[in-house]
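Dropping a structure here in structure tokens format, bear with me for questions.
Left out: one protein chain. Kept in place: all the others.
Order of writing sets the labels: A and B. Residues in every chain begin at 1.
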Amino acid sequence: MPYVPHTPEDIRRMLEVIGAPSVESLFAEIGPELRPKSFNLPKGESEMDVLAHMEELAEKNVRASMSFLGAGFYDHHIPSAVDALSMRSEFYTAYTPYQPEASQGSLQAIFEYQTAVTRLTGLPYANASVYDGGTALFEAAMMAVRHTGRRKLVVCEAVSPIYRVMLNTYTTNLHLTLVTVPHKKGACDLAALAAAIDAETAAVIVQNPNFFGTVADFTALFDATRAAGAVSIVSVYPVLQAVLKTPAEMGADIATAEGQSLGLPLSFGGPYLGVMTCSKELIRQMPGRIVGRTVDTQGRTGYVLTLQAREQHIRRQRATSNICSNQALCALRALLYLCLVGQEGLTRTANLCLERAHYAAERLTAIPGVELLSGCAPFGNEFAVTLPVNAYQVIDKLTGRGVVPGFPLGRYYAGLENALLVACTEKTSMESIGIFAEMLRGCLK
Amino acid sequence: MIPNDLKYAKSHEWAKIEGDVATIGITQFAQEQLGDLTFIDLPKAGAALTAGQEMGSVESVKAASEIYAPVSGTVLEINAALENAPEAVNQDPYGAGWMLKVKLSAEPADLLDAAAYADVCAAEAH
Partner (left out) sequence: MNTVFKSSVPGREGIWPAKPEKSAADLLPGALLRGGATNLPSLSELDVVRHFTNLSRQNYGVDGNFYPLGSCTMKYNPKFAETAAALPGFTRLHPVLPQLKGAGRLCQGALEVLYETERLLCEICGMKAFTLQPMAGAHGELTGVMIIAAYHRDKGNKKTKIIVPDSAHGTNPASAHIAGFDVVNLTTRDGIIEPDELAKVLDDDVAGMMMTCPNTLGLFERNLPKIVEMLRSVDALLYYDGANLNAIMGKMRVGDVGFDVVHLNLHKTFATPHGGGGPGAGPVGVSERLAPYLPISRVEKLEDGQFFLNYDYPKSIGYIAPFYGNFGVVLKAYAYILRLGGAGLSRATECAVLAANYLRKRLDKVLEVPFNRTCMHEFVASACNMSDCHVRALDIAKALLDRGYHAPTIYFPLIVKEALMFEPTETESLETLDTFADDLIDILKEAEKDPEALTGAPRTLPVTRLDETRAARNMELTDDL
């Protein structure tokens, strides 16, 4: 059997030491009435055959020649060294660093990851990651609920609907009230958000850029939130944090992010990375694992999991969260990405994304009947256009020709059936934008 | 080493009652069980306490425990020094490690004297 090293002679010797007549006798406590009714699994196959099968399945995923699909998940370049280093088995075959002396590699890397993400958002504290951007937003909301003792969450409708449906599901049994404040043509309605805050509000939740790609300054809203004794939560797109005003500069208490764009492939939805950073006031409410710096018995610097008294293995049902395994290897990849591209590389990447998206917007809106949904509202790497026809019609036609034109906003927003969300990254060439614009023009004729 | 001039709750808090003011902390036994404290979460001045109800928590590296109010009343003062030096509770639980001063709203009830509390500790140690 593959990966099981025991020879018949080994097994005989082991049974002799145990004093058992057979391997099967070790399972005597599982009585006949408890045995499987069936176990009809395929026969095992050779490594070569399984790989051939996997390749065949991979090839069934027909490749699009170009894609403008984003919706919060983006196709960025991943430096080769990210793969090479994250695949070092000392990192990827280790468990959670429960024995710190034998895990300084993982621990220091997480510490450096915590440092890197706090530098992106400007808030001073971070945890070692949670599952994804949606979970991060839910956990942030729960931090606010515990911190304030209040049970109402004010959520901007322009926050990713993918996160909002998760928030709905997670809060089902928790007796929380979710108040959704409608967007205004794809932009956050700052006045309505401020007006929705009351004495029961635990948190205000916004996204920057929001799901429509629109960028805003939330400073005044966060001031109002603080004045009402509530917590400000903003979900950000980490690549654009190289150039956009930081959550800290706006006065946010918690900033979360989907970290996929930092060195993780799209990989059909996961594994991704939930980034969480917060102010000093809220660190005790932070869920999940956190690494801290300390010294050993000889005074040398070392790293340990810390503030564990918040966690489930000590607090059980009173823990800040049930999160245990997180996305440590993904956090390592994000750190590797940020170190490899560095300050200048990330700034260039952010600027390239903006430049390409703005060029694409210019080309697409030159087509008769195609307009920016948010008018002149500023946007980042993604923008929404309204079309003279249903967006699905365009998607259907163009994907048939190998081009995925974007995301149909009507899927989540009633009344926006004609709106298409278009994303660019540094990998989107000016040339491909031109081709796409011409194809769209042709398709709308 | 259980001071005779204090009253005790079964949940290992002590109270020193002087007129209508009580000073509150956790006992030597409690701090030994928890180990080196790293964080103490206390109510704010002005908060109302009800005897027997949770009023805060203490954390060490490997443990966490809720603290229950041994008396009912209003918090007059908290020991601000504990925020940056929780070790005071380990070093001197009945002195520098005091946590709150409370203005009593009701006569304290169901508190143990030193001898009865010593029995509680002896029973739990086994």
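The working rule: a residue touches a chain if its C-beta (ideal position, glycine included) is under 8 Å from a C-beta of that chain, and two chains touch if they have at least 3 such contacts.
In this text, all values refer to a predicted model and were calculated from it rather than measured experimentally.
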Query: Touching the left-out chain: which of A:Cys188, A:Val206, A:Cys330 or A:Leu387?
result: A:Cys330
Message: Going by the contact rule already stated, which one of A:Ile290, A:Leu387 or A:Cys443 would touch the omitted chain in the full complex?
response: A:Ile290
- request: For the chain that got dropped from the picture, name the residues of subunit B it touches.
  value: 36, 38-39, 59-62, 86-87
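Basically, only the chains that are shown with their structure count from here on.
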Centre distance in Å when subunit A and subunit B are each reduced to the mean of their C-alpha atoms: 43
Statement: The subunit B residues in contact with subunit A across the complex are 38-39, 41, 59-64, 66
Task: Going by the contact rule at the top, pick out the subunit A residues touching subunit B in the complex.
output: 284, 307-310, 314-315, 318
